[in-house]
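What you see is the complex with one protein chain gone and the rest in place.
For clarity, chains are labelled A, B and C in written order, and residue numbers in each chain start from 1.
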Amino acid sequence: MDLLTVLALPLLGALLLAWFGSHRFAAELNAGVSCATLIAVAFLVLHVLRGGPLLAIHEQFFVDSFNVFLVALTAFVGFTTALFSRPYMRIEEQRGRLNAKRLRLYHSMYQLFMAAMFLALLTNNMGLLWVAMEAATLSTVLLVSLYRTRASLEAAWKYFILCGVGIAQALFGTILLYFAAERALGSEGMTALLWTHLNSVKGQLEPRVLGLAFVFLLVGYGTKVGLAPLHNWLPDAHAEGPTPVSAVLSGLLLNVALYAVIRSKVLVEGSIGSYLPGHMLMVFGLLSALLGAFFLWRQRDIKRLFGYSSIEHMGIITFAFGIGGPIANFAALLHMTVHSLTKSSIFFTAGHASQTADTQQMDGIRGLVSISPTIGWGLMLGSLAILGMPPFGVFASEFLVLTTAMREHPWTTPWLLIALGVAFAAIFRKVQPMVFGESDAPPLPHSPALVPVFVHLALVLMLGVYIPLALADWYRAAAQLIGG
Amino acid sequence: MLIAPIDRSLTNHCLTLLLLLVAAWIALGLIGLLRPHSVRFVAHVVFPLGSITCLAFGALAALFLVSGHLAEVMTLPLGLPNLPFHIRLDPLSGFFLLLLGLVAAGISTFAAGYFRSGQGTAPGLLCLQYHVFLASMALVVLADDAYFFMVAWETMALSSYFLVTAQHRIPEIRRAGFLYLLMAHMGALCILLSFGVLQGGRWQFTFDTMRGAPLSPFWASAAFLLALIGFGAKAGLVPLHVWLPEAHPAAPSPVSALMSGLMLKTAIYGILRVAFDLLHVRFWWWGVLTLGVGLFSSLFGAIFAAVQTDMKRLLAYSSIENIGIIFTGIGLAILFAACGLPLFAALALTAALVHSLNHSLFKSLLFLATGSVLHATNQRSLGKLGGLIRRMPWVATLALLGTLAIAGLPPLNGFVSEWLLLQSFLFTPQIPHPFLSMLIPLGAALVALTAALAAYVMVKFYGIIFLGQHREPSLVHAHDADWMERIGLAWLALGCVVIGVMPQFALRAAGTVTADLLGRTVNLTSPFWWIAPVTPKQASYSGLVFLAGIAGVLVLAFGMVRILAHGRIRRTAPWDCGYPWQTSRMQDTAEGFGQPVRHMFGTFFRMQRELPTPTDAEPHYRVQVEDRLWRTLYLPIARGVQRLADWIGLLQGGRLAVYLLYSFLTLIALLVFVL
Amino acid sequence: MHRSQLIAESLNLLAASLLLISFAMLSRRRTQRLITLFAWQGAVLFLSTILVAYSAGLTELYASAALTLLLKVIVLPWILHRLVRKLGAQWDSEPLVNIPTTMLVGLALVIFAFGLAQPISQMATTITRNTIGIALAVIFLAFLMMITRRKAITQVIGFLAMENGLFFAATSATYGMPMVIELGIALDLLVGFFILGIFFFQIREQFDSLDLSHLESLREE
Partner (left out) sequence: MKTLTFVRQFGEVLLAIAIAPLFAGWIAQCRAWLQNRSAPPLVQPYRMLRKLFQKDVALAADASRLFRATPYVLFGTMVLAAAIIPSIATDLPFAQAADAIALIGLFATARVFLSLAAMDIGTAFGSMGARRDMMIGFLAEPALLMVLFNAFLFSGSTALPGVVEASATHGSFIDPSLIFAAIAFLMVLLAENARIPIDNPATHLELTMIHEAMVLEYSARHLALVEWSSDLKLLNYACIGFALFLPWGIATHGADGTAALALAAVALLAKLVVAGGIFALIESLSAKLRIFRAPEYLATAFLLAVLGLLVHLLLGA
């Protein structure tokens, strides 16, 4: 069963690496496991391509057009990040910022995190979804504080408390959901929380309860998405954790959290039959985009900068989901994909850039192209891509979002315009001097692993000018599924 | 039409062939990457091939125009699902493609001689960016759906940004590049929103659906205004012009030529496409607005050009002026069209189109000339040049043609378009609107003023660079341009002369466009050597007679003088009212030449001066002229963003309890909301 | 149905005491006292779960009741006590907001919670009607406590109290979630708690204090 292997492999890897995590080949092992997972996912995807959506194990797990591409994306980015982390972590070790023990923790937790993500994506059970989200948090907390510096500890602590509290709200929401579902489906064991079942009877669910439930779920999972003003943990965690962790947090965790929000939005919208949830999402999205953009303006730390940029983009995606309708949903899904690809690649380059300059302060990073053209151009192109410059895919989704917004809700476009403009100015005026200009820093001891960067960027570029048919069909089907 | 027998089978495939040539450009760029660090390979192989491609490109476009086909469409298997890339070749795009091909041919030829190996971007990479830039400009003009248009548009901005920052080690150039890309991006967003208004609903981003889409006056106006802002930002309309005088001087000269000569024209194309093709209604106040902005930009550009001391900045401001003139023509055309006077609209539009063509010819010519000067002297400041006509006769002669053309003097091309514009102004009293019919004619006076100021500016430009005595001793070693550069310059100069002497060709090319957009053309019946846009009785002009007349009398007079008198010449020191010892520092400086304009239009500038006092040991005079808009418009915006960012930054106070409070309050608020 | 009547009565009594304990936690300063209160809360939770299990005759609820007893009454308080003694964090310094104000806000929150819960409890099928409102109130109060306290350890206690409220909501309002999820939640709780333990020591060795005022360096300056 492909689905089980997808879930089992990372867990297995976690156990293995808990043993051999400090071994010389741990990094390779880590990459290998991720690669195996990727292959398993590939089989799963083929299976779905052939057989269409599938349910498994008493309907507890399922793959439909909404989560299939997210699963694929997660596996892919997980793999490339593992590849990237090999030389990166080695350099960190040489610089004496990490030791073997910590590396073991890192590797096993990394796999555990992947496992949690897959569980969250694949489960059909809203309760299990919650459990998986919590697990994902817990597994990353120790990664954020991996360096054991004051800053990293503080970041991890805030991350833990804020997301913990948030997640608790989500649990209450889930309970309310169950409470309502019970009356529609009966409390017979496990079925009451199955999304597919709920979705089929969402018309009969009690609107008021679901309204309340949605608020709790939105605040809960929204905290993990990093929607303003619940976002405060995000920049700290991104800046202080090791770069691969920032990459997967930004590239994957946020997506999965948003996935949870949308799953519940579908139910609630179906039940209360109004645009209330949609409008909530739009407001949250706009607020996040705007605040994110203005936060960007004053950043000094490169990883913090791109952390805030994640907030901004999550805002745009949420906004798009809020608008609803086939095009906006399509755009949102596309944006999820390209954002995680681009953002992770940016974190890869940013990590190496800060290693070359031996600081995360952007004032200290100068003239990357003259030291290592690959890093420099990687960062430049990545930033341009994330700023929505065609022909990169981010532009495609922003194009659809903006045009749809202009048509459906014209009043939102000035705000979007401000957000995008400020974000552009803020990021680009920081990136340009980092990439261009003079520098006398020595090159890195290890050759940086930039293949992932350019693979990601190539994919993003492709999505800008050509979207494969299968992917487009998934997006469309998912957009239908989400409806709104 | 012009060429009676044309090979139909060829004209039927214009679009395909054009696309192939675009692909060829990109291929050439990639070839350049094969040997990224070999200047000789890039300069002697890639760029010449590129210029040949450009020639073919222009020829094809011309062929399409004369073939009289209306439109060819095509879709590429790329793009978004349900929205493949649509491509369309119609007279409007054909005209701009012609312009692109002709001018780019000259520039590429020049570039072949120009690019040297320096620090900064490697020549191979430069070559890639250069050809991608060309290709994206062509695609902008060819695109037939909003998405493809935007992709090409932004690719154009991006590639040109990289070209501008080729010398990225210099901080000012980085600043210029940043400002440029920022403005370009904001403009692009406005254009995008304008398309958002124009679109016909789900997945309907093709221009065809937009043409049909019915819009309420409000939304139509919104679309037009957004487009005007967006394209205006690219074209450098005041007050969106600030990036232009920074970016154009920063770039290598062939790139400045491309940007000023061609990229700005894509903005013209865009506004024409939206105003005359996509929008099915036009209101008179759109025209008045465009006209006003255009007139102001042209005057503004001319005045600022007059006080510049850097030769490339001077040309950049003169670009703003010419763009202003073009927009004036467009505004008139919209106004006439809205008032139901299609013939006069056609006249004004013709003027705008022909001026676009002319401007791209002589402006690129002059930018390239400054490039040669730059190579010969490493000087951009007018204060350190002078007397180069004796060191680099080729460049000086060809630049003289460009100077006369851009100064709007007969019998060269610049005069033709300005003459047409004035002609169309003559009919503004017929506008059925009491105030407009009295106010708009005064615009003609402004155009005349601008044209004369342009002449002033160009006398300054040419006189200070090429005439007089060397202001720096080092200039003695200045060398003339090499033969590739000369060919490039000569090609463009030839264009200026031909269009000036036989404007009928340009008018016919523009005629196909106006016929397509407005259903009318100006009077094209007169023979090729003179034009009479409305009726011969009303007004006519013949550049050929001018040239022949002047030349004939010149030769006759020369002959007569030689026959009747003698040709004896004594070389002496200059008589300057008998003032004994002349030095080169006694000539007019650039600042000095700008003085009357500074004096008369002082309100436009923000001036800082250091005047010498009688007791100075070594008296010196410095004047610095700034754009008021920069301090009154842009810096306040930047400061506002900064302040806002500071306030918002306080949200992230670092205290966990406060963060918890945020989420708690959010929770409560939402609960209250759903209650 | 006299028996169910009785059970309902006593459940409501327990719920009320849960709320009372939460208020008490808001007002207390000494950390040990807080921990004790937390243990009491756990005990009440245990009893209520037993009662619900008994009245509804759901065997797996007994299991989760046992889990509650084990975790929240015995293990966690014990560990917390040891931590406090080890780290010498007996006294919480002055809370950010003074106690009376906190109480007033708490009161307002309770009213708000009841108001929210009103329509829901109307449609509850279980014998435990109004308990969901109380659960909500408990959650809010815990939240409030986390906001107002300064020490890391008190925040954690607040966090755990919130979990209690959730658990109470789960059992009383819906006769408990499916077993898998119960287990999952419990597991997460446990793991989370151990991570907290690790943190305490790390924070201690870095900042040699558990005062959160040290953890305010990451900010937009």
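Going forward, a residue touches a chain if its C-beta (ideal position, glycine included) is under 8 Å from a C-beta of that chain, and two chains touch if they have at least 3 such contacts.
Predicted model, so just to flag it, every value in this text is computed and none were measured.
Trainee: Wait, the hidden chain, what does it touch out of the ones we have here?
Mentor: B
Trainee: Using the document's definition of touch, tell me which of B:Leu76, B:Val281, B:Met438 or B:Leu635 contacts the absent chain.
Mentor: Reading the full complex, the residue touching the unseen chain is B:Met438.
Trainee: Quick one: which of B:Phe47, B:Phe336 or B:Phe415 touches the chain that's been left out?
Mentor: Of the listed residues, the one touching the omitted chain is B:Phe415.
Trainee: So which of B:Ala573, B:Ala617 or B:Leu650 would be touching the chain we can't see?
Mentor: B:Ala573
Trainee: So which of B:Pro123, B:Gly261, B:Gly387 or B:Gly511 would be touching the chain we can't see?
Mentor: Counting the whole complex, the residue in contact with the absent chain is B:Gly387.
Trainee: Out of B:Leu366, B:Ala407, B:Val625 or B:Ala645, which touches the unshown chain?
Mentor: Considering all chains, including the one not shown, the answer is B:Ala407.
Trainee: In the complete complex, the non-displayed chain touches which residues of chain B?
Mentor: On the side of chain B, residues 386-387, 389-390, 400, 404, 407-410, 415, 419, 422-423, 426, 429, 437-438, 441-442, 444-446, 448-449, 451-453, 455-456, 458-459, 462-464, 467-469, 530, 536-542, 545-546, 549-554, 557-558, 561, 564-566, 568-577, 579, 582, 584, 586-588, 592-593, 595-596, 599-600 touch the unshown chain.
Here is the rule we use: only the chains that are shown with their structure count from here on.
Trainee: More C-beta pairs touching across which pair, B-C or A-C?
Mentor: The greater number of contacts lies at A-C.
Trainee: Based on Cα centres, what is the most central chain?
Mentor: Central by C-alpha mean position: chain A.
Trainee: If you average the CA atoms of chain A and of chain B, how many Å lie between those two points?
Mentor: Taking the mean C-alpha position of each chain, the two centres sit 44 Å apart.
Trainee: Just give me the whole-number Å value for how far the CA centre of chain B lies from that of chain C.
Mentor: The computed centroid separation for chain B versus chain C comes out at 70 Å.
Trainee: Provide the list of chain A residues touching at least two other chains, using ranges where the numbers run on.
Mentor: 157-158, 161, 165, 212, 295, 298
Trainee: At which residue positions does chain B touch at least two other chains?
Mentor: Where chain B meets two or more other chains at a single residue, that happens at 649, 651-652, 656, 660, 671.
Trainee: For chain B, which residues are in contact with chain C within the complex?
Mentor: The contact residues of chain B facing chain C are 649-657, 660-661, 664, 668, 671, 675.
Trainee: Under the touch definition given earlier, write down the residues of chain A that touch chain B in their complex.
Mentor: Against chain B, the touching part of chain A is residues 157-158, 161-162, 165-166, 169, 211-212, 214-216, 218-219, 223, 229-230, 232-233, 235, 276, 280, 291, 294-295, 297-298, 325-327, 369, 384, 387, 389-391, 395-396, 399-400, 402-407, 413, 417, 420-422, 424-425, 428-429, 432-433, 436-438, 464-467, 469, 472, 475-476.
Trainee: What does chain C use to touch chain B in their complex?
Mentor: 96, 112, 115-116, 143-144, 146-150, 155, 212, 215-220
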